[in-house]
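With one protein chain held back, the other chains of the complex are shown just where they sit.
Moving on to chain A:
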Amino acid sequence: MSSLPYARSVAQPAQPAPRRAQAALLDALFARGVKLLMVVLLVVGLALPLIAMLGKVVEVQNGLAGVWQFVSSSRFLWLLGNSVKVSLSTVALVVPLAYVFAYAMQRSWIPGKRLLRSISLLPLMAPSMLSAIALIYLFGNQGMLKSWFPDGIYGFSGILLGQAFYNFPMALMILVSALGLADARLYDASVSMGANHWKTFVNVTWPGTRYAVFAASCLVFTQTITNFGIPVVIGGDYQVLAMEAYKSVVGQQKFSEGALIGSILLVPALISFAVDAWMRRLRGSQVSSQAATYVAPRNRVRDTVLLLAAGAIALALLSLVLVAVGASLINFWPYDLSFSLRHYDFETSGGVGWLAYRNSLTLAGLTALIGTPIIFTCAYLMEKTRGGWFDGLLRLLCMLPMAVPGLVMGLGYVFFFNHPGNPLGGMYGGIALMVLCCVMRFLTPAQMTATTALRQLNDEIEAASLSLKVPLATTYWRVTVPICLPALLEVFRYLFVSSMTSVSALIFLYSPDTVLAAVAVLNLDDSGNVGAAAALASLILLTSALVSVALYLISRGLLVHTQHWRSARV
């Protein structure tokens, strides 16, 4: 028999080695520490600002009567009417188009799917104002296609088209994943009973996707009604609530009015959030584990129609992007169409452009670098460890960012962190607070990505490592993180690009030194410097796209590199 030092002899009683107790202690610290950190972040960076904003409403003059007076004023009703009208119109325009596009992606054999899909993601790579700027170049007072809009692009139609462009990818993502889940058995049954295409669609496809259509509609409505970047650029005299909230806080220092409008804008978001959660519970898991993956049969007529439709949509999206980028490279639209980089020196705009761009890079980089490990680790611990009521609280708080529009969050930050009594007030105007704001704002989708990846891992991996007396943190680092690296990179990408392009919350938080690129786009446009605004927006687009492509290549390279152990799943 060999006699290794760690092998106990039969005679010795098995006493727990101190190292093992230490491992258990480390695990408890790791699990509770990260969860506690997340709760603190969510309370300070989300819950308290939200409460501060709601508290500000109380300060409206004359109390409840004042509130009533405000919401029953003809100006408020006019703004509300405008907001609702343009938001509903955007839903009516975007959701059917996105459905057709998603259908072409998931249920057809058309060529060039990857290219079409990539083009459809472009709107997410730039601030929302990019589309509005491009629309002005095309159909504005000096636009080359001005005649298409005899009544002018400024106003309802401009906002509608701009919002449609900006919201398309978000609606598309929901519908693509819904159409990706289909049970082939239902289609076989339908066809075997002699149903035609239309009947199969009505009886099988539509019931399977109508919740997603509703969810997408809610998302687009909420996004549109709370977005103010597009109305500021192209709204003209057609004013909306979100713009009013922004102006009353930033321009007129009417804080309580801003808070009141912010609270009102929270309502549709909360309602759609609650309805969505209720529906999810109602329908449970729609596709059973026995479901066979449905692959649509080839159909030349259908595929031709879908290719034309998806191609037209992609072309429209691409041309808006190209117009904005192209216009930024032209000397003086529409009088001198020669190539020029002069918009990129930002001299006429006081040189703020490059400072803002650097700040944005810093913000996006920090948000991704700090946010990714925190969000991913927290998602891991929520999936793989149990913490009783504390986990329930954390889960609830983690869903909250979904229900809070950026504008509302920004207002909350103003009221909470800018409050003279707040010891954290020193953070106001600094990059740290903006990082916190971005991590909180983009938390929920990032965490969902992480959770989806983590759920594919065997729970017994953690149990096995416990039995081997290895601390959870070690297994997380040595096993879970390497396996989940592609998902981790996706979270990183999402946080980076979202922070790079976001305006709505951050516009309330910057100081002259920390001005951000997306914010500067809005300011430049506001001061009539449309060329520079287009240039800066193009720069953001280019950066986001490059980072996305780079991360995609890294992720793919990683998959190839780790093929030897990924090929066969254990």
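Quick notes
Note that in this section a contact is a pair of C-beta atoms (placed from the backbone, for glycine too) under 8 Å apart; a residue touches a chain by one contact, two chains touch by 3 or more; residues count from 1.
Heads up, the rule we're going with is that contacts and distances are computed from a predicted model.
Choosing from "Phenylacetate-CoA oxygenase subunit PaaJ", "Aldehyde dehydrogenase", "ABC transporter ATP-binding protein" or "Phosphoribosylformylglycinamidine synthase subunit PurS", the protein name stored in UniProt for the chain missing from the display reads "ABC transporter ATP-binding protein". Among A:Asn331, A:Asn418 or A:Thr474, only A:Thr474 touches the chain left out of the display. Residue-wise, the contact with the chain that is not shown comes from A:Thr562, picked out of A:Ser340, A:Asn418 or A:Thr562. In the full complex, chain A makes contact with the omitted chain through residues 1-10, 12-17, 19-21, 23-24, 27, 458, 460-461, 463-471, 474-475, 478-479, 482-483, 562, 564-570.
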